[in-house]
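Take a look at the structure set out below.
Every protein chain of the complex appears in place save one, which is left out.
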Amino acid sequence: MIRIHLDVELDYVVDPQGADFVFNIHAAHTPCQWVSNEQLSINQPIDARVHTDPTSGNRYMRMRAQGGPLQVRYSAMVDITHHQADPNTIGEVPVHLLPPETMGYIYPSRYCQSDRLLRLAYNEFGQLPQGYMRVLAIRDWVTRHVAFTSNTSNGNTSAADTLIEQVGVCRDFAHLMIALCRACNIPARFATGTDYGADPALGPPDFHAYVEAYLGDRWYIFDPSGTAIPMAFLRFGTGRDAADVAFATIFGSVQTVAPLIHATAVEDASLGIVLPHHNQMALSTDQGISLHR
Amino acid sequence: MIRIHLDVELDYVVDPQGADFVFNIHAAHTPCQWVSNEQLSINQPIDARVHTDPTSGNRYMRMRAQGGPLQVRYSAMVDITHHQADPNTIGEVPVHLLPPETMGYIYPSRYCQSDRLLRLAYNEFGQLPQGYMRVLAIRDWVTRHVAFTSNTSNGNTSAADTLIEQVGVCRDFAHLMIALCRACNIPARFATGTDYGADPALGPPDFHAYVEAYLGDRWYIFDPSGTAIPMAFLRFGTGRDAADVAFATIFGSVQTVAPLIHATAVEDASLGIVLPHHNQMALSTDQGISLHR
Amino acid sequence: MIRIHLDVELDYVVDPQGADFVFNIHAAHTPCQWVSNEQLSINQPIDARVHTDPTSGNRYMRMRAQGGPLQVRYSAMVDITHHQADPNTIGEVPVHLLPPETMGYIYPSRYCQSDRLLRLAYNEFGQLPQGYMRVLAIRDWVTRHVAFTSNTSNGNTSAADTLIEQVGVCRDFAHLMIALCRACNIPARFATGTDYGADPALGPPDFHAYVEAYLGDRWYIFDPSGTAIPMAFLRFGTGRDAADVAFATIFGSVQTVAPLIHATAVEDASLGIVLPHHNQMALSTDQGISLHR
Partner (left out) sequence: MIRIHLDVELDYVVDPQGADFVFNIHAAHTPCQWVSNEQLSINQPIDARVHTDPTSGNRYMRMRAQGGPLQVRYSAMVDITHHQADPNTIGEVPVHLLPPETMGYIYPSRYCQSDRLLRLAYNEFGQLPQGYMRVLAIRDWVTRHVAFTSNTSNGNTSAADTLIEQVGVCRDFAHLMIALCRACNIPARFATGTDYGADPALGPPDFHAYVEAYLGDRWYIFDPSGTAIPMAFLRFGTGRDAADVAFATIFGSVQTVAPLIHATAVEDASLGIVLPHHNQMALSTDQGISLHR
């Protein structure tokens, strides 16, 4: 088990007419992720409603902020129990046998134009044996072809752009890997967490984007930008791509400050709590979905 | 009430290695749409599984076809009971008050890059009073700016392309209108039906794409290409855009023939069944969603 | 006549392996633009070769810089004698009668995808009487639809992007106006100068991009971003779009500092030298091209 203490500080200055916000900064409620000691504070006397998506477990918090400073503080203790499996034993699932709730992740989305990558995916990965190792080959291809460089992409950058320009940040790596998986008929989704374990040279601790691919009977974690430690990926949300699980989606005119993130791991042998570390196992924080029928 | 007799004939020749298909040709099961007398036939001795999406009511049929001819025939009788409302009484819902299940339709998607159209939407529609009539203004703007011309777009064409090139088919009109609605913070989704009532000069009866926008407490119907009679839109599916509800999504190498569609309306005054006709009311085939809280 | 004193200061730090540069910072030699008192200094002991393009009069300076700081200083006195004409007397030229040397400016280019805008251009401008006033209508359309905002576009931004996102800087306004002119079969080209007269609130003096359209028998000046005084546009270069006349094109790895530009106008009634000012005449710094044959 992994235990992460999380603190998130978000600061904005809202224009006088106010603005609507959708936040996805609550640790998701999933069978593998236990959230406790949650504290939320907002400096404005406004109503914030939190809704848990029944399918994904994502918790979205919405509010209408007034003009002026908006400060949102969230902290929690998150315990993650991973499903670990031998990569060599995990197969792909044919399209006609996929669980229905995974089908939405096989179609193209805003930032993952998998429909345009069918030939490329076939040429690069079509001859590989199907299974976890093929997805790992896709991840490695993305890691190898794209350079991690801050400020080289923006909110409009999609997988097609990253394929051409071969540069980006974690979000761009994730979009390209997702698009390639879908082009191979493998459901893949965008997941958000923190970049625990990242090289401080890349900047202060930050939100992180990674990939979950559906293999065998559950969603497995992949980190194509390779900048963080997957075992520490506490999950904020999963969606089709970044459009679904931005940590903050803002409707209105607002000035923003870079978020402050603190994620600290705890070790406690007596409780079976270990520090996040790289390992060679296939990791999932998903409980598994039984096959259709 | 409207009653439509529907026949769909789909023909393919599948390459020897076989192919997976996802069809969305079953009339959706919704509280306003009653489907009876369904008949489905497939010429291959294969297993077809139909799954009803619990949220949308879409029915997806999946199968793995063998090499050779694949013939799929579907027929049904569909009764549609519309919710009709006075357009002037229907308002928009602020983002922070939207029902959670509508939120996915406010974000950009593969073919509806609403995130790029914020300024254009604000410039064109930002000063209009909010409500159904604003969405009608968006519909009219799309109808006015885009010319309906067959074979001018393809599977890669998105709202951004249609905005630039100002030409397309029903699907392209729908994508552009959806993107503009979302850019105005109005949930909008892609819906598929048949083009009952279309001018025969546009070609034989066909599938049709239209728009549903969330207003007041339910999803209302809009037909930006203006080629069909909205009252006759029996719904196959709704989704974020065409990627979600293609009548057929094919995974493999297949030759296709144009689909044959027959949709016939029945009139029976004794049962309150009228023929589909254009009217000025706001139409919905949606039961309504109570506001969050 | 207008007289401008120009100073340009460019500073770079070149990576150890060196880099090639193409500069277009010399005032062009044209019959209407007289350049004197030129001074050029480069801090590195390297060979800089200046080539004057025989057709455009652009002067390109190329050099291979060594690793380390590179400082380029250029100053000149530039006298501009405008051709001024009554806007109402200037017509368009049919494609088959255009001078051959203008034909390259009627085709699409990297940042001006006029081929995609044919319908939009026809819908918006197709009914207007042909001539200078139609081009003015195109300019006004661009000015009205696009907002000038720094840091909203980048080196990949093209006319199609600006049309969608409706925001940009002078270069983006110019690209969109050029694309629309070409879509109306009017030759249009990208021109570079300084933003003499710009509101200091927009930032320090800078390079500027504007448009020249071929009408009557010569190229007339248009300033779609409307941020500067056209009469003061000393011309560095003209080309198909920004790709041709960047003030600096760099081949290699280099750190750059924002350029320093000083453009000062002189008034001397005894010599007929007036200060640049806005007026309603059609302005050209082009000598005129006789019609083919």
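Order of writing sets the labels: A, B and C. Residues in every chain begin at 1.
Just so we're on the same page, contacts are C-beta pairs under 8 Å (C-beta built on N, C-alpha and C of every residue); 3 or more make two chains touch, one makes a residue touch a chain.
Remember, predicted model here, so these are calculated numbers, not experimental data.
For the options A:130, A:143 or A:166, the residue in contact with the chain missing from this view is A:166. When the whole complex is considered, the residue among C:5, C:29, C:64 or C:262 that touches the unshown chain is C:64. Taking the complete complex into account, C:20 is the one of C:20, C:38, C:86 or C:267 that touches the chain left out. Only one of A:1, A:50 or A:147 touches the absent chain when the whole complex is considered: A:147. Considering C:115, C:199 or C:268, the position touching the chain not shown turns out to be C:115 (whole complex). Against the chain not shown here, chain C presents residues 20-22, 49, 51, 53, 60, 62-64, 94-96, 100, 103-104, 107-110, 112-113, 115-116, 155-156, 185, 240, 243-244, 249, 251, 292-293.
Touching the omitted chain from chain A are residues 113, 116-117, 119-120, 123, 145, 147, 160, 163-167.
Simple rule for what comes next: only the chains that are shown with their structure count from here on.
Distance from the centre of chain B peaks at C, each centre being the average of the chain's Cα atoms.
To overlay chain B on chain C by their CA atoms, one rotates by 180 degrees, a value rounded to a multiple of 5.
Separating the CA-averaged centres of chain A and chain B is a span of 30 Å. Centre-to-centre, using mean CA coordinates, chain B is 47 Å away from chain C. Here the spacing of chain A and chain C, counted between their Cα centres, is 45 Å. In chain B, 116 are the positions where the chain touches two or more neighbouring chains simultaneously.
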